[in-house]
Structure formats: structure tokens, C-alpha cells
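If you scroll down you'll find the structure; I have some questions about it.
A single protein chain has been removed from this complex, and every other one stays in its place.
We just call them A, B and C in the order they show up, numbering each chain from 1.
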Amino acid sequence: MDKNEKLEFDVIVVGAGLSGSAAAAIAARGGLKVAIVERGQNPGSKNYFGGALYTHSLLEIYPDLWDRKPPLERPVTETGFWFLSKDGMVKTTVQGGKVNSQPIDAYVALRAKFDAWWAEQAQKEGAFIIPKTLVVDFIRENGKVVGVKTDRAQGEIYAPVVIITEGVNNLLTQKLGLAKHDIQGDSAALAVKQLISLPAATINARFGLTDNDHGVAMSVMGDVSMGLPGLGFMYTGVDCVSVGVGVTLEALREAHIKPYELLQRYMNHPMIAPLLAGGRLMEYGAHIIPEGGWKDMPQLFTDGVLVAGDAASMVNALHWEGTNMAIVAGKCAAETAIEAHQKKDFSAQGLSSYRARLDQRFIMKDLHQYRNLSHFLKTHPDFMAIYPTFLNDALGMFFTGFGKPKGQLYKDILKSLTNRRPLLKAVGDIVAFGRTIIGI
Amino acid sequence: MTRRFWVYIEQEDGKAHPVAWELLGVARRLADEVNDNAVVEGILVGHNMEELAKEAIQYGAQTVYVVDDPAFKSYLNKPYTTALTALVKKYDPEVFLVGATTLGRDLAGAVATSIGTGLTADTTHLAMGEVKGTAQKLLLATRPAFGGNVIATIVCRDYRPQMATVRPRVFTSAPRQADAKGEIVREVIPITPDMINAEILEFITNDASSVKLEYADIIVSGGRGLGGAKGFELIKQLADELGGVVGSSRACVDAGWIKYDHQVGQTGKTVRPKLYIAAGISGAIQHKVGMQESDFILAINRDPHAPIFDVATMGIVGDLYEVIPALIKEIRARKEAQHG
Amino acid sequence: MFHALVSIKQVPDTTNIRIDPETNNLIRQGVPTILNPYDAHAVAAAVEWKRKLGGKVTIITMGPPAAVTSLRECIEMGADRAILISARQFAGADTWATSYVLAEVVKAVHEKDPIDLVFFGKQAIDGDTAQVGPGVAVRMDLPVVSYAVKIREVNLEERYVIIERKTESRNEVIKTSLPTALTCEKDIAEIPYASLPDLVYSLRYEPEVWTAESPITFEPALLGLKGSPTTVFKTGTPEKHAAGEVIKTAELGVDGVVKAALDKILGVEGMASMLGVQK
Partner (left out) sequence: MTETNAPKNDLPEVYIDDILMSLKYFADEHEAHLKIIDPQVCVNCKEKPCIQFCPVGAYRTQDGGTVQIAFQSCVECGTCRVMCPPANVSWKLPRGGFGVAYKFG
């Protein structure tokens, strides 16, 4: 092998995350010569999430997924919301039925482990992974992108198509002018997480799980974020629990709180602490979640370039979807690249079918439907604080109002709401929220 | 048969490394543990070693085997290895202890290989103990591994001598007795030119500014509680007063208050001084793992709940900017009282 | 032509090892394995001199198949050839048995392609023994310069090398004849940031694998656990320090705490003379 050979591929994928390795796998399977350039020591070493992966998206890339033995943690067999008040909790969760029928829809995972495996699968399809290398710029010819420059000496790599899956800090996407602005403080959340080690049997007992083939994924609202626009989460791994909280950047800055102290406060909550008692910290981490969705979406393609995943703001904050969008978008980008190679057309025009592919899928449909969500949360900053607490009060009163005239009970419950928010405004909140998620 | 417990008397320019006297102390204890016909003997290689041999006797060597020749003036691995290997083969010692210094570890590794016996490196605890399947007590050599997270006790069943390098300052020095009696045995090791395969061209004295935290007896460390880079001036004053060196927590290095060379802890240096003063250091685990083996830890911190107090031999809850100047003053006063 | 051989080891990253406070067990989960940091600097030095003099660098390691990762890292830094010495028979080797295998391999490489310098890291961070380098040198009857901080000169015509090494109290400049073995401190050379072509080359590189039978054979009795004079008798965790006395300026006053602390320090044997302060 000659060290002086020009590094030339059919496609370069920037970033070996969920989207990147999916794109690389599909492109390689389609006969293209693919390089994935990853800045971490290994694929996965920079990647972080809550979180759970969605089976449909994994199967879409690897129909024989289960034969490949993916390093997943527990299936999600119970999911829903926990609404925290200062010292109590209302749970609205669903289990059994559809949630527990095969194939299970979601699996808890740890990204450093999973993404390493995910990239290995792409490698098996024929993709070539270049780790420890940061893409810093593009090579342009006649104004068109024809490759990337990395931070290493003689660091040029050539390809007629570059798929950018660089993640939330989409500096390259910005550099190309595809994203008009950097991440916005009001539509991105900083999530911090602790991974806590606990014996599997302890997790089963505390979360009411019959065995290691059952697990929970919870969104936690209310007191968890101290009233700031944000959410907590809790996921069970096989012998670990992911517990974290995310708050919008702007709220975090204005509140002048340390995110890790907010997380510790959540972990100390009287309803949460017993679940984690005796656990040992395995890893801490932090990551930004782009929650702007539709509004923050960059232009998705240009001459020689496609953008997918977090870099393209493909996250549905309400449904915790993002990983599946990233994977499916990666696949769409790869299909577009294959088509472009067939047609020998790598211009923006030639790559525009990427958008059509995305439009046909849930990705653009959902992001469009929820396009006003970040605006709603911005204009209703205390939405996340008022209602979970009210719910705790209301149910608490309802189930303890023994020996009291029930007429008074209902009045008290209503008062607990109107103390927080005038009734008309509350009704307005609900209607506005409804309109937001229906997408009108 | 005489059971010989050997100690290598490390010297440089005719001056013994203190670890040699520590080893004579521990060798005596080990010899007493086996009790029958056990003797403690010193091995000395160099040039003009007469005085040093006598000193070794005063520190408890019953016999000192001396290889004294201009060819051994300065340490070189091969001639020294040749000499020790010849002596071991001649006298067949049961245990052979060498200081875990740079020189000692270089030498012991070569000697053990050359003889074909086992060597346990950098030990911190030694005992003679019963081991199943062996008639005589064996040397139980204990050492830290995996960055100090584990301690392992190693034995060498079938080969002799049982060799170990021993970390300096782990054991206290043997007492010096001016009237101690012992025998000096001169050994001649013929040196052929092929044994001298290296030559020392020059010695370079280390510049004083380089920090030698690992081997410091006294360390005064500052942490984030100093509030800024200037705080290290006070730390340096106290260190100078005590004849110690300046250490730091990671926080201060990260903040750019002081150079990385001073960092004590997981990502810095592991130290084991006789006296460690931690001023304004909260005591993150990463710092504690680097210094908790210190003999005496004095912690000064305003926060009574600072985790550093969990490992401190003595803790002072107070403002370091009050306590340290007072400490310097008190030390000076006591020094003056001594001299005046 | 200059030929350097570097013996490396892949080790668990001990800076990432923790003890479970409950069970006192070593937490191995999630501990990354890395190229021993001192070895990395040794490789960097070997490559630096290869680039000055022209020639090549051979890397050897005894370890499990996964050690290929570390060998590739050496190739990435600019080494030319890598040999993985891997077989079940080697497992459980102490430093004595390890240096036997390595010395045999170095001899075999040397026979076909004479070596000028044999590099080692000063010690491996998992075992911290610092014995393998001197051990191999003795078995090969090579001069060994340990704790090397700088290579000043390599003279291939007159067959000598001048190396600066660290001792406890000073540095020594030593001249030895080639071939020489040396064990390296981190100062010996900086780790280079490889060029992209070097990195890509390393990713595709497949090291040679040597087993207990091929291409050279070893004396079975000298291998692995069987060939190791030392054995682990028991393992444990270091004793935890008990928290000591805590005094407060708020209660005793500044002078009070200072006197109390100093009295306690000086009460420890040897402390007064070490500090030069009277009890």
C-alpha cells in the first residue's frame, strides 16, 4: 500500500454517529466506496443521549438486526410521564398491551457502546472508518464541495458527495451557509445525565420489573426542572440507570444555576432518591439537544453536500424522537448519494431528491406538525411548572378528601389551580398546547 | 545452614542512599521472624568504600561484602550486575532487598534475570509467612498495582534469593549504633573490558526549579481555596520554611495558577511524603488518591465538610490566609528558640 | 540504515480504575485499554531517530489479539513493522517469563535484520515493575540505559550512542556501544500527531502474529505461569485512612490551632529532626 495515494472515495460521511454510520452502511451496500471520518478516539466516544433507540429505525438499516446481536440494554416495556411536585409524584405510565408486544418498539442503550457496534456494522458493509480525525473545512472546486479537509497534515480526502452528520454543534453546516445561524438558546436544551450502576435485581425490584427483559423509559416533569422549561428523564439499563435533566440554554443562563446541581437536586427528590439509593456513578456527561425542529432546520443539501441528524435539527422534542430521524435521514441521504452516482450528477439539483425522500417519511411530516412547539414553550415558560404540581395537588386532594363534603373538595382543587393560573388562562394554555401538537 | 538476608547498600559518590538503612532495619525484622541462623548482611559495590562499609555495620549489617575497585566508581548496569550476580552465586542468600530507586530498580531487574530468580518490584510491605506447600517461611512481598487501587502480595516459591525492590521511606531507618560489631569481607570481581560496555561522559545537576514531588519528604499543596495564582506565594513561603516543595490540586493547574509539574493526584503525581499539608484543597477523590498514603496529612480548609478531612491526620477548619502566616511565625519562633 | 526495535505493552488505563466502595472489588467495567504511555514516548523517539538517520522501526508486543490496536497506534506514529506475540501459553507470565519471550523475539528479529537500539518504556502503568527492559537486556547481553530522557547522538559509523538518563539526584550522560537497550521516560520525545496518510496506512495495517511455535519456538517450561518464578499469593485493597482529629480556629483561635497542629506533627518520630524544629 502506498502512503502517497490520494485519498479518494465515492462518499465521505462526517461523523460516526447513528446517522453517519447508517448512511455509510447503506451507501456501502449500494456499492459506493465510503469513508467515515470520526473525530473521537472511537466511534461513540463523543456521543451521548438519554435514552432509548427505536427498533423500526434499526431494522430499516439491518433487517437481520437481531442476528447481529446489538449491544442494547433493556427493552422499554413501560413508559410515560412522572409528574413531580415538591415531595410527591403522579405517574401516568403505560405498560403491557401494545408497549409489551413483539417487536418491542424501543430499547434503552448506551451510546458509547452502541455506536461503536453500529459503526462496526457499517464497516462490515464495506465502509472505511477514519477515527481520531476532525473535519475542519471543505475542498471546493468551482464553488462545489469535492471533499473535506481534516486537522491532520496532508489531511485532504476527496469525494463528490459529503454527508454531514456532525451533530448538534453543526459548525461545518454553518460554514457552508446551510444553517443561517448557530444553535439558539431558546430552542436548544442542555441535558446532563448521570449513569448510575445498580445490580439488575435491585433495578427489577425498585422499578417493578419482572426480569431483565423489561425496562422503563420515563419523562419526568414538574419539580425536576425547578419550574424552568425542561424535562427530566429516567431509563433503566440492564445494571444501570440513566437519570438526567434537560433545560433550555436560555432558561439555564437566566436562572443562574449549575446544571449538575439541578440534576443532583432531582436525584435527591424524595420520590427519586430511593430508586437510586446505593448506586455508584459510572459516568457523567452533558450534551445539547436541538429542540427547534422545523424552525431551526438548515438547508438540507447543496452542491456535493447532504446534511442529516442533529446537524439538521431533526429532533421531535415532545416525543423524544431524534435517533430514529437521524438513522432514517442517514439512509435517505445515502440513497440520494447512490442515485447521484448513478446519474453522475452531484449538484444541488441532482441531490434534491433527498428532500423528497424525507418528505415522504415521518421526519418532515412530524417536524412540520410540531413546528410551533418551541414557540409555545417560550411563550408559556411556566407551563412545565404549574400543571405537574397542580396534578399532584388535585389527585392528592381527590384521594385524601375522606370525610369532607365533596363539593368543597372540588372547589379546593379548582382553587389550587386558579391560585397558580387564572382559569381562563389555564384553559387557554391547554387549547394552545393542543393546537401546537396537532400542528395548526 | 546460615540464612542470609541481604541488603544492597546503594551509594553514589561514596554517600549511601537512606533507603539502604531502611532496608537494613526491615531485613533485621524479617530475619527475626524466621529466627534460626538468620543473619543480616550488606552488599556494597563501588570505589573507596571503607567508611561506608563501617557505616553499614553501624546500621545493623552483621557482615558487609565489599567489592571495591576503580572500575566500580560510578554505577553502570552491567559491571554492577556482574558483581552482584557473582556474589549471589557464591553465598546463596535467602532474601535480597534493593531500594526501589531509579538505580536500584535498574540493577535489581538485571540481577534477578541474570540469576534466574523472581523479583517483586516497588514493594511497600514485607513479611515472612507460611505458604501452603513450602517448608520454610517465604518472603511475602506486598506492592500496589493498578495505579494503587489494588495491593498484591507476591511470593517466589522455588527460586533463591527471593528478591524485592522496596519503596524508599516506607520503612523507618535502622538505628545507628556506633559500637556495633561486624565483619567486612572484601570480594574481588575480575573486570574484563567486555564488562565495561558503557561510559559516563558527564553528570548534569538537575536544575533547582524542576519539581521532585515524588521523592519529597515534605509537600505543601494549595488548592482552589487559594483564590488565585498569588496564593502560591504563601504556599511557597511555608514550603521553604519547612524545607519542602510546592504541590497543587488539579483545579489550580487547570486554572493556570501553577504548572502541571506541581499537580498531585490521579492525573498528576502520586506522592508519599512524611508530611503533606493541604491548604484550601477540597479533597476531590482524584486528589486524594495521589496523596492519601502520606504519613502525616495536615488539612487546612474553611469548609468543615470538605472531604479532605476524611484522610487528614489532623484538620484545621479555618482561613488558610490566617492559619499559614501564623504557622510560619510559630515555626520560626521554635527554630530560633532552638538555636538561641 | 538505522534499525530500532520498540517493545510495547497494551495496558488498562489505570487512571480510570476505581474500587467499588461497597464490595471493595476492582471495577473493570468501562476501563479502556491503551498503549502504555511511556511506551508511546519510546516509539516516538525511535521514529524521530529513524527520520533523522533513515532506516526503520519494528514494534513488538506480547499480549492478547486485541493488542493489535496498540500496534496500529505505533504504525500510525511512523513505525514500519509490528509483531504481535500471542498464544495461550504466554498467559500469566511474570516479568521474568515475559523478558524470556521478548528476548527470544528480539534475537530472532536481530538475526535477520540487525538492531541498533532496543527501546522500552520505563515501566508499564498497570504493573509498574520497570523490570522487563533490564531483563531483556541482560538476556541479550546488551548494555541497558534506563530512565533515558534524551538521546543525544546515534553514530552508526562508529557504532555508539550517547544517552542522557535520569537518576535520583542528577542526570548522567552515558556513551555505550551499539546495540544498546534503553528504557524511556516521557521526556524522550513528544508524541507526534500523525499525518492523515500515516493514520490511514495504520488503520489498514495487519501486524505479523508470532505464536509459541512459529516462526520461532520457545522452551515450554519457561513460558507463562509455569515459567514464572513469582506468583500472586493474595490481593486486597489498600487500607483506608481513618479520619483524624479536626480542630477549628473558631474554637481555639489561630495561634491555638497552629500550636496544636505543630505539636502533633512534631510528636511523630523523626519529624522534628526532618523539619529542623524543636518539639
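As a convention for this text, a contact is a pair of C-beta atoms (placed from the backbone, for glycine too) under 8 Å apart; a residue touches a chain by one contact, two chains touch by 3 or more.
Please read all numbers here as calculations on a predicted model, not as lab measurements.
Q: Quick check: which displayed chains does the absent chain contact?
A: Listed by label, the shown chains it touches are A, B, C.
Q: Can you say which of A:271, A:288 or A:348 touches the chain missing from this structure?
A: Of the candidates A:271, A:288 or A:348, A:288 is in touch with the missing chain.
Q: Pick from A:106, A:119 or A:385: which residue touches the chain that isn't shown?
A: Spelled out, the listed residue whose C-beta touches the missing chain is A:385.
Q: Using the touch definition from the top, which of A:72, A:183 or A:272 touches the missing chain?
A: Of the candidates A:72, A:183 or A:272, A:183 is in touch with the missing chain.
Q: With the full complex in mind, choose from A:264, A:360, A:379 or A:400 the residue touching the hidden chain.
A: A:264
Q: I need the residue numbers on chain A that touch the omitted chain, in ascending order.
A: 39-42, 44-49, 110-115, 131-134, 150-152, 168-169, 171, 182-185, 188, 190, 192, 194-195, 226-228, 240, 249-250, 252-253, 256-262, 264-265, 268, 281-288, 381-382, 385-386, 389, 420
Q: I need the residue numbers on chain B that touch the omitted chain, in ascending order.
A: Chain B touches the missing chain through residues 224, 227-230, 250-251, 254-257, 266-267, 282, 284-287, 307.
Q: Since one chain isn't shown, list which residues of chain C touch it in the complete complex.
A: Residues touching the hidden chain, for chain C, are 13, 16, 18, 30-32, 193.
Simple rule for what comes next: only the chains that are shown with their structure count from here on.
Q: Using mean CA coordinates as chain centres, what's the gap between chain A and chain B in Å?
A: Distance between chain centres: 53 Å.
Q: How many angstrom lie between the centres of chain B and chain C, each centre taken as the mean Cα position?
A: Comparing mean C-alpha positions, chain C is 20 Å from chain B.
Q: CA centre of chain A versus CA centre of chain C: separation in Å?
A: Once rounded, the distance between the two centres reads 42 Å.
Q: Could you list the positions in chain B whose residues touch two or more of the other chains?
A: none
Q: Which chain A residues qualify as touching chain C in the complex?
A: 1, 3-5, 7, 128-133, 150, 152-157, 197, 278, 280, 282-283
Q: Where on chain C is chain A touching in the complex?
A: Per the stated touch rule, the residues are 20-22, 29-30, 193-201, 203-204.
Q: Could you please specify the touching residues of chain B with respect to chain C in the complex?
A: Within the complex, chain B touches chain C at residues 12, 17, 74-78, 81, 101-103, 105-110, 112-114, 116-122, 131, 140, 144-159, 172, 197-206, 215, 217-218, 242-243, 266-267, 274-275, 292-293, 295-298, 304, 309-319, 322-323, 326-327, 329-331, 334-335, 337-338.
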